[in-house]
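A single protein chain has been omitted; all remaining protein chains appear in their positions.
Chain naming follows the written order as A, B, C, D and E, and within any one chain the residues start at number 1.
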Amino acid sequence: MSRPDDRAPDRLRPVRLQRGWLDHAEGSVLVEFGGTRVLCAASVETSVPRWRRDSGLGWVTAEYAMLPRATNTRNDREAVKGKIGGRTHEISRLIGRSIRACIDYKALGENTVRLDCDVLQADGGTRTAAITGAYVALADAVSWMRERGLVKRDPFTTSIAAVSVGVVAGEARLDLCYEEDSAAETDMNVVCTGEGKFVEVQGTAEGAPFDRAELDALLDLAAGGCAELTRLQLEALGR
Amino acid sequence: MSRPDDRAPDRLRPVRLQRGWLDHAEGSVLVEFGGTRVLCAASVETSVPRWRRDSGLGWVTAEYAMLPRATNTRNDREAVKGKIGGRTHEISRLIGRSIRACIDYKALGENTVRLDCDVLQADGGTRTAAITGAYVALADAVSWMRERGLVKRDPFTTSIAAVSVGVVAGEARLDLCYEEDSAAETDMNVVCTGEGKFVEVQGTAEGAPFDRAELDALLDLAAGGCAELTRLQLEALGR
Amino acid sequence: MSRPDDRAPDRLRPVRLQRGWLDHAEGSVLVEFGGTRVLCAASVETSVPRWRRDSGLGWVTAEYAMLPRATNTRNDREAVKGKIGGRTHEISRLIGRSIRACIDYKALGENTVRLDCDVLQADGGTRTAAITGAYVALADAVSWMRERGLVKRDPFTTSIAAVSVGVVAGEARLDLCYEEDSAAETDMNVVCTGEGKFVEVQGTAEGAPFDRAELDALLDLAAGGCAELTRLQLEALGR
Amino acid sequence: MSRPDDRAPDRLRPVRLQRGWLDHAEGSVLVEFGGTRVLCAASVETSVPRWRRDSGLGWVTAEYAMLPRATNTRNDREAVKGKIGGRTHEISRLIGRSIRACIDYKALGENTVRLDCDVLQADGGTRTAAITGAYVALADAVSWMRERGLVKRDPFTTSIAAVSVGVVAGEARLDLCYEEDSAAETDMNVVCTGEGKFVEVQGTAEGAPFDRAELDALLDLAAGGCAELTRLQLEALGR
Amino acid sequence: MSRPDDRAPDRLRPVRLQRGWLDHAEGSVLVEFGGTRVLCAASVETSVPRWRRDSGLGWVTAEYAMLPRATNTRNDREAVKGKIGGRTHEISRLIGRSIRACIDYKALGENTVRLDCDVLQADGGTRTAAITGAYVALADAVSWMRERGLVKRDPFTTSIAAVSVGVVAGEARLDLCYEEDSAAETDMNVVCTGEGKFVEVQGTAEGAPFDRAELDALLDLAAGGCAELTRLQLEALGR
Partner (left out) sequence: MSRPDDRAPDRLRPVRLQRGWLDHAEGSVLVEFGGTRVLCAASVETSVPRWRRDSGLGWVTAEYAMLPRATNTRNDREAVKGKIGGRTHEISRLIGRSIRACIDYKALGENTVRLDCDVLQADGGTRTAAITGAYVALADAVSWMRERGLVKRDPFTTSIAAVSVGVVAGEARLDLCYEEDSAAETDMNVVCTGEGKFVEVQGTAEGAPFDRAELDALLDLAAGGCAELTRLQLEALGR
């Protein structure tokens, strides 16, 4: 059983990172993993939340959302329903935790960066595309801050990229599209640093439970995918 | 006092209508009025709201929203705040009313089209860009329905376009950008049919109240702007 | 086709402005436009919202609501539903904007007046009755403030009145009652200053779109109606 | 220490029950206990809530609310806050329970009466005025139903009236105004049937706890007050 | 007709007050009235709400809630519904008022005690069990504060206990279980001080209205029940 787009099991979909997609944001990236399209905007505030004041430390936070018609059938707006759903909450928290793993708060100083990841179109892997794009948007926002002297030294301790992997039709595959994601027996999202260490590993048995060998195979694939994404991030940033 | 982009008072900003921006939606348009960029998605449902069942009539509805970083400074998400603000409500209602003015519900049959207008970037005139783009997205969704036999005959009685006009520095101007909008003494949004009749006229004195002569000048400008937008809509639709 | 109450097309319904209807409020008016009955209360606060502090400027704000049985059939309470509907939001914003057009914030000083317009009974034109009554309640609240030395000089730059007009059965009519409002092809709310200048013009095609000639006829009627309402306001205020 | 209006301790304030205050409601009463003014509207529905369908039984329910400027200083709207406060909930429940005590659901048939009690002005005793007025509004709504054959036989098993009593400055007093209510050591609301039996007794020690003798004195006063209110209700109803 | 557990009409169910059920709370009691089981936790804050600052006075507040499966059939969570129901509000307010009646705020100093009463299992009388347990939890929290010098002198002016009484099958009974409560014609909750004075008397005719003789019989029973509960509280506190 081949993949819907005939990719090799260890290949990413075409990835595109368009920097500066927005005129106003201090950093912004339109990230595409195949048909998945996420607009990541980084907004700088020269202050920190109340609970962090006078600590000398900065803060980074993230929010994830999906446009109502990002998906195949329309979803009601969370703003109209008057509350944020569990999935949205969970992904926002994941993005925030992941991105915070690459920041030295002391070097950031008492500044906050808010990362807004809005899914314009969804075709699987929206949360991993969002993390991968958010890192680049944050990098641009940090450059903006350094140019203005708001941040004196490099606050990055590493870079962050993320990818989904899963077992589909008995085969471990990298970067699942929606069709594969729906059919996956096991589904895993992995967030890595630029050095290939793990920041988050979230594996879920959608069908049958998985054993250690399957887990190992998925982790191998994910590590390879994150390494490739790291290369693409650096390329996009012109490094 | 010339305009920020040196336009003549009766000239629109560069307008762009990109059809088919989304893969899943039955109709979709990325509309740009200068720096204002609105993604309009039309979603078809082959049913109508409960209060309209068994009437033989269709329904069209609209929702407007802005991404948090569409603007110069970030706005909190309405989904996070847990309620939709007055401005959002008002504009959603305006778009819905305006677009419904071009539809023969009987010809549409018991189908609903939901129009989602999400502002990706705001630089003045977001509601009028949304209306102008929503008409085109609706046209594509209706074509989609006709191809599938869901709609038997043309439900359009006319086309719909909208533009903002205002008095800035004592001068009546067409299609205000954000900078002009903030400085306007009078601000008016006008929605017209393809034949140049009025669907909505909403004028507000932001500074001093306005007299009948000013009102007349603004209506003249708006009628011209809508005629030009109608031409661009037809062009985009390949007619 | 004559009007339900046999009025001439350019005649207002009987208007009544009862001042001092409440014992506690600094200004209060029970305003009646025929069967429409709105209680307008003006509440003075000797401070301004946070975003306006230390500006030396005052603020005026308005909220509109309807009792559940103001209408022919009962409506659920917005407090019970847990959110304010779009129509309520829109009208509250309209009243606030309209009334603010007659105030010199500097003369008002750092004081806030809150105008509560609660519809006790609805028979068409509730928003225009609310605006017309709110001006009188505000006038009384300002007198109360001047008597106490809270306001040193007259903060009014003009007076404000509002009326609805519409095309019913092909005829332009002033001050529509509910029955006419429901049948109107075009519906317009106009807010004028005491000098007959426009503060708000909100015209909507409920049925067929309208042309410039119809618009002109409606504006003429509205200007006449507002002039008469201005006279009645002055009379009520004993001027 | 005499009462603010020099009443004898066992005297009600002037009570006024204006029937038919609203044109649309099936029953409506503007009830006044001194400066307290509550608009009670009874709305008839010829159906019952889902949980009561096909039982052959009717239902009566009540909602209580206060206009923002009913009180000496303005209160924020519960609709704006997005939730109903504990006090409002509690009083709505009390009114509903109290009024339901006079109804034979079988005789009412599968009809619902909704009682809306909106406090236009508050000067103590708003919940007892609301109950007293709601009974009269309900009586009118029931007459309306009987005239239309919706109800075949008299569903009233008794009448309902309510009054507040309290210990102020060591003295048991009937029908406290706001000034007395604020100063009361003990505060009690009593709901009685037309025959003088108790439907609700809610006594609260606001200051020092009270003993059985005080409780007895308050119950005596309340029974007398309710008897007088019953007489006024019958008089208003022309019986 | 005997009682479900063959108790005499004037007998309490087995009462158990387990102190120190929680490791973290400054005071905690698992209180049982027969099958009713309420966990009362007292939390100390060394500050007071904003409206009470710099008054030298303390504050005591309470919240009541029920686990979803405390009852015979599961109830939806109020947190999931997004709002607190009227019954919960009402009982939280009752517990707070009742407990505040035994405290000298001056002696408490600018400290707040929050009492959380969570019903783990419900079998009638949850609010009265909560009040009775909350007093003991508060006593422990106050001891904790006195040991740490946060409170210098005894802030208790009395003790507080509560019990339900009702007329079931024509008989006045003490401490109703759920089965009796559902069948009661009259239902009354009584809160007393350790000296037998009344703090709250809340009687409701569930079926037929009640007369003074029935009310008197219920008050007698309740006074006896509260006296016994006071004895059990003192015993539990080792006094």
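In this section, a contact is a pair of C-beta atoms (placed from the backbone, for glycine too) under 8 Å apart; a residue touches a chain by one contact, two chains touch by 3 or more.
The model shown is predicted, which means the values in this text are computed figures rather than measured ones.
In the entire assembly, the chain absent from the figure touches the shown chains A, E. For the chain left out of this panel, the touching residue among A:G27, A:P155 or A:G203 is A:G203.
When the missing chain is restored to the complex, the residue among A:G86, A:G149 or A:G170 that touches it is A:G86.
The residue from E:A41, E:V60 or E:I99 that touches the chain not shown here is E:A41. Interface residues of chain A with the unshown chain, by the touch rule above, are 83-87, 89-90, 92-93, 97, 101, 158, 188, 192-193, 195, 197-205, 208-212, 215, 219.
Summarising the interface, chain E meets the missing chain with residues 22-25, 28, 35, 39, 41, 43, 45, 63, 65, 67-74, 77-80, 82-84, 88, 114, 116, 118, 120-121, 123.
Everything below uses one rule, namely that only the chains that are shown with their structure count from here on.
Graph distance from chain A to chain E, where chains that touch are one step apart, equals 4. The copies chain D and chain E differ by a rotation of 180 degrees on their C-alpha atoms, rounded to the nearest 5. In terms of residue-numbered contacts, A-B and C-D present the same interface, as over half of their contact pairs agree; the other options in B-C, D-E or C-D do not.
Shared interface positions of chain D, i.e. residues touching 2 or more other chains, are given as 82-84.
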